[in-house]
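Left out: one protein chain. Kept in place: all the others.
For reference, chains read A and B in written order, and residue numbers begin at 1 within each chain.
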Amino acid sequence: MELWRRAANPWGQDVLIGISWDLMWAAVFAGLAFTLAHAVWAKWLAPAASTDAGGGSSGAGLPAQILRHALSERVFHWVMSAAMLVLLITAFAPVIGIQFAWVTIHWIAGLILTATIVYHIIHAVFWQDFWAMWVNKADIEAGLAELSHMVGRNGTEVPKAAKYPIDHKMFHHGASVSGLTAIVTGIFMMLRIDTWLGAANPYLLDITDSTWGVVYVVHGISGVALFGLIITHIYFAIRPDKWWITKSMIYGFIGQDKYVENFDPNRWAIPGAAPQEERVPAGVGASLGSDDAVVGSSDAAVGSGDVESGSNDTAAGGGDLAVGGGDAAASGGDAAAGGGDAAAGGGDAAAGGGGAAATGESPSDSDDGLNESEAAS
Amino acid sequence: MAVIRDMIPAFELFQPTNVEDTIELLDRYGEDGWVLSGGMDSFDWFKDRIKRPAAVVDLVNVDELRGVRTTPDGVEIGALTTLTNVADHPELTADYSVLTDAASHIATPQIRNRGTLGGNLSQDTRCWYYRGGWPCYRAGGNTCYASAPTAMNREHCISGSSRCVAVNPSDSASALIALDAKFVIRGSRGERVVDAQDYFMRPSVDIERMTILKPGELLTTIRIPSTWAKATFYYEKIEDRKSWDFALMTIASAIRMSGGVIQDVRLAVNGVAPFPVRLEKAEQVVRGRTPSDDLGMEAGTVATEGAQPLRHNAYKIDLMRNLVRRAIRNSAEA
Partner (left out) sequence: MAEKLVGQDISPPDLRAKITGRAKYAEDFRADGMLFAKLLVSPMPHCRVRRIDASAALAMDGVVDILTADDVPSVDAPGEPCLTNEPLYEGEPILAVAAVDETTAADAIEKIRVDFEPLPFVLSPLDSLHPNGPNGRLDGNTMIGRELATIKWTEEDFAAAPEGSMPMGEAAAEWTVGDIDAGFAEAALILDETIVHQSLSHHPMEPRTTMAYWQNGKLYIHTSTQSLARTQSAIANMLDMDIEDVVMIAEYCGGGFGSKISGSTIMQVPAIFSRKVNRPVMLRITRYDETALGRARPGFQAQVKIGFRADGRITALDMYVLGDGGPYGRSGDNMSAGSTASLNYTPLSQRHRGVAVYTNTPPKAAQRGPGGAQIIGMLEPLMDKAARELGVDRLDLRRINAPEGDVLFGPRQTGLTSVHVKEAIDQGAELFGWEERLQRSGQRNGSKVTGVGVGVSPYTAGSRGFDGLLVIRPDGKVAIHQGIGNLGTHSIADTARAAADVLGLAWDDVEVIWGDTRRHLPWSSVQAGSQTTFAHTRANHAAGMDARRKLQEIAARDLGGQAEDYETSDGRVFRRSSPSRGMTLAQAARRAIELGGRYSGQELDEDLNDMTKRSATALAGTGLIAAARDNYQNEGGIQSWVVGFAEVELDVETGQVDIVKYSAVTDCGTVLHPRSLGGQVLGGSIQGMGIAMSQKWVFDPVWGIGFAHRLYTARPPGILDVPLDLDWAAVEIPDPQNPVGPKGIGEPPVGAGSAALTSAIADALGGKCLCRTPLTADVLLAEIEGREPAYGPLDLHV
């Protein structure tokens, strides 16, 4: 298997020119293999649900439908995914022999993707809990517990999850790194063709052709990584046992029962949820260990289900949910570089599906997107 | 690896005697195979050691690919027919002189004696960057050197570019498009027939090929319907010297006059884009009208709308406009 392609530049110097398409096949294979392995495992090999390690809420005081993703987050996710899919299709279909005029569509979709990601980053930094999407100690502990459970140590206590369990977060990390890399390299690559940004000038900025080769290789690697990640992402999204999470990215809500089963109100507080432990004050940039923001300030009340994003502001000082959200995900939910968070993470909350007892479900890695637990009012 | 030129590297040579065997060989070798007809394009690549197929399938003995045959609705030319034979053919000269004019302007008499019509249509571009072995997009690389701001591009395109600004070099292509010709392609999965202009690949779709031929396929026949037999034709080739050169531009037109008015028309140019272009908008302008120099100017102006010249080839806009003008004007004089 070749990793990359090389060529002699006009001066006979050996330079990289791009990845070998073997890497595409490798990423596809990795994604599908993981998917298959997981499906097989989930169907026949998954242990029973883990015991409730506590930390859940009683459900009292919670609305029937709990807002997980506000409209702005959902719009972002789907526009971004559409752009991403168009990018992947225009990138790889020609490689496998489906020929059509792909370049213009590709960079236009790329610009759209860039715009959504820029929006997302700004939004996540200033309006959401930026750290909510970053892996922390609690995540790792939970992940290890999950892993133990998965390998059959029944009875291991698996803590309930934060809004985004570790597998979601790891996927997001992978996807965001790959995505950002693809975007940055992609924008540079637009200098090499005629676009709205200007006429082709391969010599702009005096970038050497060996450097360009690296740019192309990096773009290719991030692209194939995304390809592999997206395969797993879509797999999990369409799994029936995860469908409730996927629906929340469409409609915005999860059912109260799902919240109670799967989430630790300390780590993802909804107004009205009564945690069994002390609430931990949160704020932007809260230290590792505290998850998102929360803390029951009253303005977190979701209650009415009118979660229109508009109003929420996070204003009011403290504990605002809005800030909490963790989406540092630049590319929002795309496959992480280096493949499958899910694969890496192991600790698939889904696995802990066993752990979430009744439904065998838990928020799996259909992450991405904003976490705007915006309070309605 | 150091570079050396002018020494053909080794390859395995096959000389099948019929199309079926040819296709079988091409299919077997796929991307490692190469079709050799007259050799005018192939040997340049081989001598420069830039393209190095493992297997060369030489059509010299495939006699069934040669010849000009009358058919119930026109004429059929075997792809391996030499350009001299096309140019000199009495029926072609009598009825489809735009093609014989085109053929007789190709290269030199010596080259026409060996070069074939199919080869002329299928040949690779002569962008000097690409031909120099530079790792451009067309060569599988990640740059276009010819469209860079300081590049040497007087011969490159003014439209239709998509990362590649080379031009198609075939002098016969424009004539065959003007004749509504169809090309017959055979492969292991059977035969397909395409319109002449669809034979040529757009770089936006596949930047590495000039034609739609896939590895394992062979252009076997050029079919000319009788639609334009004995029409009013115009052909002109603009080149730096009077012989030998690839065209800066060619134009071919076929016009049916009726009562002093252009009843129907085909206009095709080559040398303006990475593929030969049928000028449908210009055709629309002139259809149904009386040909004149002014009408020609009008059509030419329409034809060149939206042209995107490079640093050294803005003259091609004027040249294209004027060639269209002359084609239209000619039918007034004819």
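Note that in this section contacts are C-beta pairs under 8 Å (C-beta built on N, C-alpha and C of every residue); 3 or more make two chains touch, one makes a residue touch a chain.
Just so you know, these numbers come straight off a predicted model, no measurement behind them.
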Touch criterion as defined above, residue of B:Y145, B:Y199 or B:F275 at the omitted chain: B:Y145
Candidate in contact with the missing chain, chosen from B:S243, B:Q263 or B:Q284: B:S243
For chain B, the residues touching the chain missing from this view: 1-7, 9-10, 44, 48-49, 108, 128-129, 132, 145, 148, 150-152, 154, 236, 238, 240-246, 248, 311-316, 318-319, 322-323, 325-326
Touching residues on chain A - with respect to the absent chain: 10-13, 203
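We adopt the following convention: only the chains that are shown with their structure count from here on.
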Between chain B and chain A, distance of the C-alpha-averaged centres to the nearest whole Å: 51
Of all residues in chain A, those that touch chain B in their complex: 5, 7-10, 12, 15, 17-18, 94, 99-104, 189, 192-194, 199-203, 209, 212-213, 216
Chain A partner contacts - residues on chain B that touch it in the complex: 1-3, 132-135, 139-145, 147-150, 161-163, 202, 204-206, 308
